[in-house]
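Every protein chain of the complex appears in place save one, which is left out.
This part shows chain A:
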């Protein structure tokens, strides 16, 4: 876990924006091998989008070969409704940058078959090769996407009923009329987020300080769904000073010192590596054919510090193995399976 503490929300946002840009540039995405970015809505990410748009307009970053997946969307309000997440994304990000509309994925809250929509969404993520970086925010109750307290930590994309508190909180966007507030939403699951190769979360403000404490100082608990991030091999939380108010002084000092030491050594707590999620080698491309299984394992899928892979999918959801994992070395799989079985027998 990396915890990056900045003085105020603006600095936290610009740290994340810079991080995302660095990651996309290091990845060097192409049309055939795009960077897959998970995106949130809400008030915290607005600052991040603003900086990303500025950087795009200044020519410092292109989203030409970036594929996006959004976390969630309301059910039953028109796509063009001013409060829909389609509108949010259009207004704050997509209309200002060069993400091609065909590369954008947002759950359709008006799909005739909502279950099928969720299944398709998960399939689309897999087809895109999994999410390289999932950006997120949290609610004051520690929820990630619409995975409110009590959501299964093994959950996947699904229909979710909103908590009464959330409905009341949202009513300010719907003329303070509870009848107008959507009662349900489509959301990616905790598991969907944890399967991303990297997860970056922004948390700002004193009102979210308890959630931050619960998520990083206490144990993994479905009442604070972001705490599941502790099971991810490569998460990062970026916060402002206000969000640390409930943390122990020791925790704050620890993470600050880690960052200071790492940067004095010239890196940001993870060795910079193109292998991590960068494009496959040309050799790999030439040997690959659909009829013949690849003889070499893609380096990016090596579960190592150079190429962290989310293990939680196997730990938590025993039956599910993504297509991307088929190529993982058999011996490694056996170990993981063993650990998984043990865990569930305890």
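Basically, a residue touches a chain if its C-beta (ideal position, glycine included) is under 8 Å from a C-beta of that chain, and two chains touch if they have at least 3 such contacts; residues count from 1.
Keep this in mind: contacts and distances are computed from a predicted model.
Note on the omitted subunit: UniProt lists it as "N-acetylglucosamine-6-phosphate deacetylase", one of the names in "Vacuolar fusion protein MON1", "CG7071", "N-acetylglucosamine-6-phosphate deacetylase" or "Nucleolar protein 11-like isoform X1". For the chain missing from the display, the contacting residue among A:2, A:33, A:96 or A:126 is A:96, taking the whole complex into account.
Even with one chain removed from view, chain A keeps its contact list with that chain: residues 57, 79-80, 86-87, 90, 94-96, 100-102, 104, 106.
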